[in-house]
Structure formats: C-alpha cells, structure tokens
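Structure first, then comments.
The other protein chains are all here in position, but one chain of the complex has been omitted.
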Amino acid sequence: MKYVASLGGQEVEIEINGEDEIIVDGERYAIDFRSIAGQPVYSLLINGRSYEALVQLSEEGSEVLLQGQLFLISVDDERQRRLRQTSGPQLTERGEFHLKSPMPGLIISVSVREGQEVARGDRMIILESMKMQNELKSPRDGIIRSLRVKSGDNVEHHQVLLTVG
Amino acid sequence: MKYVASLGGQEVEIEINGEDEIIVDGERYAIDFRSIAGQPVYSLLINGRSYEALVQLSEEGSEVLLQGQLFLISVDDERQRRLRQTSGPQLTERGEFHLKSPMPGLIISVSVREGQEVARGDRMIILESMKMQNELKSPRDGIIRSLRVKSGDNVEHHQVLLTVG
Amino acid sequence: MFNKVLIANRGEIAVRIIRACRELGLIPVAVFSEADRESLHVRYAEEAYYLGPSPSRESYLRGDKIIQIAKTCGAGAIHPGYGFLAERDDFALQVEEAGLIFIGPRPSAITAMGDKAVARATVTAAGVPVVPGTEGEGNLTDEEIIAVAPQIGFPLLIKATAGGGGKGMREVQNIEELPNLISAARREAEAAFGDGNVYLEKLLLDVRHIEFQILADEHGNVIHLGERECSLQRRHQKLLEESPSPFLDEELRQRMGEVACKAAQAVDYLNAGTIEFLVDKDQKFYFLEMNTRLQVEHPVTEMVTGIDIVKEQIRIARGRKLRSSQEDIRLKGWAIECRINAEDPYNSFLPSTGIITQSILPTGPGIRVDTGIYAGFAISPFYDSLISKLICWGETRGEAILRMRRALEEYRILGVKTNIPFHQNIIASHRFMAGQFDTRFVEERFSMNNSEEGKEELAKIAAIMATLVEHRHHQKASQIFRKSERDTSNWKWLGRWERVNR
Partner (left out) sequence: MFNKVLIANRGEIAVRIIRACRELGLIPVAVFSEADRESLHVRYAEEAYYLGPSPSRESYLRGDKIIQIAKTCGAGAIHPGYGFLAERDDFALQVEEAGLIFIGPRPSAITAMGDKAVARATVTAAGVPVVPGTEGEGNLTDEEIIAVAPQIGFPLLIKATAGGGGKGMREVQNIEELPNLISAARREAEAAFGDGNVYLEKLLLDVRHIEFQILADEHGNVIHLGERECSLQRRHQKLLEESPSPFLDEELRQRMGEVACKAAQAVDYLNAGTIEFLVDKDQKFYFLEMNTRLQVEHPVTEMVTGIDIVKEQIRIARGRKLRSSQEDIRLKGWAIECRINAEDPYNSFLPSTGIITQSILPTGPGIRVDTGIYAGFAISPFYDSLISKLICWGETRGEAILRMRRALEEYRILGVKTNIPFHQNIIASHRFMAGQFDTRFVEERFSMNNSEEGKEELAKIAAIMATLVEHRHHQKASQIFRKSERDTSNWKWLGRWERVNR
C-alpha cells in the first residue's frame, strides 16, 4: 500500500508492504512498530533507532507528539490523493465555523452579537475554567450567524457556543 | 441485608441497609465505600477513618490485603449461613485435591509416583520459574491418584500436575 | 502539643503535607470536596471528611466547616498548604480563636503582608527597597487608581492586594485600557480570593524574579535557605523554578538574604515564608511581596539544602527552635522544578480536563515527583491546572538540565493534554541553557517551534508513524467489515431458537 504523508510544505512517500519493512522516499527500512499498553502511544524501531510518540487522529489529520514537538500530518493513500488533486480548492475558508467550548466552564462575557462582523483574531467570548479566564477568538473573518450562550452560562466540553458564517 | 463475616475464629455481623450506613455488631457507622479506577482496590471511609484495601474474591472467600496484612474472610448472608449450619461437617479433607501449577515453568523433578502415599508437607514436585526452583508440597495426607507430568515438561499456569486422593 | 493535623487543601500539596505528618509520626486528616472523593490526599490520609460540593467556595474555602471538622475529630493544628485559605488572616485568626494551632505565621503578619499595599509601606519603613507603585494602604477606588497611574508611568501592572499565583493581575500599556483591565482584575481577584481590591505597580522590564525562602521560629531566630529563580513565567504564573539562580553570586545572595530576613522581621514573622524580589541587570533588587505560606516551588530549596521545609513548619508550630543556624545552610548542587499543568501548550495553554488513562512517572537518581494524580483519576475543571511537579537535582546546573531533559521525555501522562512539551522546548532552548532570560522571556521571546536541530529528521519519523497508524486503522476497519459480513452466528442461533420453539 502506498501513502503520501504531508506536513507543512513537505511530502513523504511511504510504502507499506509487510509488517517489518517500509519504503520511504524510495529507501528501504527495517521496522518494528507497535502500540504500547493499549494506549495511543506507539513505539517505532526503524533501522535500530528507537522512537516513541503519541499519535492521535483528529478531523484535520494525525497529531504526532514526538520528543516534545507536535506535528500535524495528513496521510492519503494514492486513490484519495488523486481524488483530492482533481477536486479543486478546499472549502474550509468558506464553510461555517462552529466555535465549540474547549473545556467545561463558565461564560464570563460575550463580546459579540448575532449578525456582527468579526475579523480573524477578534475576541468573542471569555470562558472561565480552572480559575483562569480564557479568551476564545475568531479563527477567521466572517459574520456571527448564531450565538447560543450568554454571560453566566455553564457550558460543557465541545458544546457549540456560536457559529461564524 | 444481613451478613456474617468470619475470619479465623472471629465472626462479625454486618447489616447493610443503604449506601452510606452499616450496622456492625449492633453499632451504627457512617460509610463511604468505592472502588478506585476500576481496579479491585477499594477505599472505605468509616466514621471519618480512611482505609484502602485490595479485595479479591477467590474460591475460599475474600482475600483482603490491608496495611500489609492479608485477611481471608468468608461472607455469608443469613440464608446461606443457616444452610451451612445444618449441612454437617465439611468434606474438604476428604475430597480429591488437584495440585495446579502456581505459575508457568519447567518441571525439574517429580519425587512421587502414582499410588504412593504422601503425608502433609511432603515434597512432590520441583518447578523452575523465574530462575528459581520452587518446591510444591502436599497440602494433606493421601495417595497420589494421577500424575500428569514428568521431569522436563513445560507447564502452564493453573495446569493440573497431579491429584492427591 | 498536637499529634493530629488537619490539612485544609487538596492535590499534590495536601499529599505532600500528609507525607510530612506520617514521617513525623503525626496523624494526617484530609478534607475533600465532592470531586475529590477518590483523590490521593483522601486515599493517603488517616482520616478524611467531606466538606461540600466541588466549587471551592462551597468546600475548600469553607473555613468555618474546616474548623468545625478539626474540633470534632480532635485535630490540634491546621495546615493550610498554599492557595485557598493559606493567606486569609481571618481564617488564621478563627483557627486560633477555636483553640487550634495554625501552621503558618501569626494572623497579624498575614494581615500586614496580605494587603500588598500595607506590605510595601511596612518593609519600606524597615529600609527594604520596593518596586515603585501606588502608596498607602489598600481599598483604592477605580477613580483613585486611574488618577495615580500616570504618576507611576506606563507600562504598569494591576495587582490584587490579596493576590498570589498571578491571579487578579493585568498588564496595562496605556491609560485608555486601564478601566476595563481594572474590572477584569477585580473580577478574577474576587473569584480567586474573595477580595476584589487591586493596586498598581510599575512594570519593570528586563528583570528577574528571584525569591528567598525564610524560616522563623518563636524564639526570635530568622534564617533564609537561599534563593529560587522564578523568572520563567507566563501570564505571571511561574512555570519553571530553580535553585540556586544562575544570576546570583555569593555576595549578592548574602546581601539579598539579609534584606529578606529583615523584611520578615519587620512583621514579626513566624514559620515559613517567601520574600519575592525583582532584580535588574545591574543587580539592583526590589521587594515585590511576601508570600506568607508554603510555596509551590519549595522542593527546589529542599533538594539543594537538604532541609524538609514542611517538617520544619510543623516543628516550628510545635514551638521548637530551628535546628539550623544561618551558617549551617549550604546550597549543594542544583535543582530545577517543572510545573506540569493540564493544559495544551499548542492551543494557547487552554486547560484540559478528563480522566488520566496512563501515568508513567520518570524515576531514578536525582528525581523527585510531587503529584496528586494517578491513572483513573479525573481532572475536573474546578481547581487549578497544576497536576504534578517534576523536580530534578544534579551536581551542577548542566547535570540537572540533562536529567530534566530525560525525565520530561520519560514522563507519560495520557488522558489530558499537558505542558510537558512546553518544558521540553524551554529546557532545550539555548537561552535557558545559558541562563539568559528574564520575566518576559516566555511570553516575548520563546516559541514552541524554536528548536531546529534535527527537526527535519524528526518530521520524517512523525510522518512514518502517522502513516503506520492510519494504515493499521484502515486494515482494522476493513477486517471488522469483513468479519461482520461473515458473522452469521446470531442467525444460526436464532434459527435454532425458532426450531426449538416451533
């Protein structure tokens, strides 16, 4: 099976044929790869080097935390890649963005109202959790389409707070 | 629900009525009892005292490891207790005893043969595991009814090695 | 004399104090909120009593309940730890009035140092230099503060008079943003300390935060245990501390230590406390405030002096004389502490909650961990995000850094995000290794993606690991699909059931 892993601008071609060998950008490597203790922690021996990383799949790809560095990597197999190459520009900058609460907490203040225009980086909500006040900012320019919370509300983890359209 | 817990010669009468109160030998105690992290480790707050123990159910009753002391406790509810009291003497000293391997290992030597009489404490088998040789002794007087292993055999945990009848 | 101690706190510091009690042969008593029933401090204590619902105001801040519990269970003393009630003079007074011993300073010293404005006036009178700021005693209105600000000059800091731990603090660049920031600071201070009073202080740039650990007994002896370097902060929260400070020489250490003792004596100080200073690049130093309690970062001092500060606190509270004089105190080797917080260093350090699914501690020579968590424990949103302290000792600063590096790499906490990667990046930065940093370093000159060494190689490895994981997921998914296609056992069973029941 052939894959292309992309991170930043860089692309790496990886071919996985068996359990103990891979080909990376044309070069052959002996590997031994396994997850540890049923956790998303993986140990990789590759040509004798020992690496260990936390690998978590998210909506945007794989997050790999390795030696204190976080890498965001998207992996496509060949078929997916061809599909993507022909499908034109991505719509992520255009679709609606749902601001979800990153943790349970208390809404301290809401500094936007429905219909208001916001710019990338504008502060929208202050959420208190673990005795700290945290600013939640807009990830892009847009208009507040729906505002679902008000100051004083207790919110759950992942609860949608508002939508930027 | 009323229970009687026996250990050694001692008996303790315990009545459990709700989640947060028990009556022990007629005396009322406020309790908060829970298992920790899905393990057989239990935390008990009883009239403010904090105790923690490993509690494991075995064939002979509950093993409670508490502050470095091991207690073997059998718990009966009232019905069971009455049944037991009327059923006469126990048969444990008469039934067959199956010697099971306490761990995986290698049989180093077998010093009994089928039909042989053995006394309590007689050495029957030497089992090597973790680089140590361990003597397995007879728990009571009897006759070797069936011998299922020989020197040089690899055995599994809980495998029956022989039977004393 | 007391032989039972109630610990009016939670988390790692409650565990720390419980251990000191056990090692002194005293009976430790825990109190806990709803969220903390299964926490280590409850598990490790000899007795444990329920305080109330999870929010601090209904549990760990309920001084009245805590005193009642102490009296009922026969605890003769209360150790407040840090945070919560530790710097509340009213609580200390109520403890005394209830006939119990407060393991800490006298209420009058807490009052004097607790109102930061009063503290500044007091130590100034004793000849200790202070950071320029609002003069006089607390309770300033917004209008008074806004009026005096231009005289101090910008940038400046709003600070909670009851403050500590960076809470209720705001930096102000100009007069326009002052009113809003005062409200924000008051709100946070009110929430954290139950007291919304604030004051102003000049924001000194290019300075280090260096503090001295003080011990004082009832017999008039006051000594210091050397300094702690605490300049590595984010939003005025300390993140990494060390002792000694790479910035101090023996001469300056001695001078500052003497001034620190003088500041403590100015309020007739008793028990353990800390004098915080700002030190500029010309080695001029300014009294910042006194923390009239045990500090989070006390272990680095313990590691280099060999003195168990919590045990000393208890001994002092029992009326004993200090066991060491100033001449006995020698700093041996070097100690560094990393505060491990449940927060995401890759997402604005947002707090992270959840159940710990795995915790593998770094161990071995020169390593100390102080923590209140374990695999299976839930990190709740009610309390602050500090979940563990990793402390490394080395013969030299270099050895301590190398040890911390390996320990951070070994440490595995899963289930919540932690700032371990932040510490890994700090420790690996050239400026940290060279000792060249100040209080603005983390916020202004540090980035999580700084280290370029071997980055490309690591990126490739990360790409390989991500690919291998996704490959396995695909394989597994297709196997499950195939399996369920083939899995007819239910239908067979059903068929039999139907035949039997026909």
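To keep things simple, chains are lettered A, B and C as they appear, and every chain counts its residues starting from 1.
As a convention for this text, contacts are C-beta pairs under 8 Å (C-beta built on N, C-alpha and C of every residue); 3 or more make two chains touch, one makes a residue touch a chain.
Here the structure is a predicted model, which is why all the values come from computation and not from measurement.
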Footprint left on chain B by the chain that the document does not show: 1, 3, 5, 7-8, 10, 12, 14, 16, 22, 24, 31, 33, 37, 39-42, 44, 46, 51, 53-55, 57, 61-62, 64-71, 73, 75, 77, 102-105, 108, 128-135, 157
Touching residues on chain A - with respect to the absent chain: 32, 34, 36-39, 43, 45, 48-50, 52
For chain C, the residues touching the chain missing from this view: 15-16, 19, 22-25, 44, 299, 302, 306, 308, 332-333, 358, 360-361, 363-371, 374-376, 394-395, 399, 402-403, 405-406, 410, 494
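FYI, only the chains that are shown with their structure count from here on.
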Greatest separation from chain C - chain, by CA centre: B
Distance between chain centroids, defined by C-alpha means - chain A, chain B (Å): 51
Distance between the centres, which are taken as Cα means, of chain C and chain B, whole angstrom: 46
Residue list for chain A, restricted to those that touch at least two other chains: none
Junction residues of chain C, two or more chains touched: none
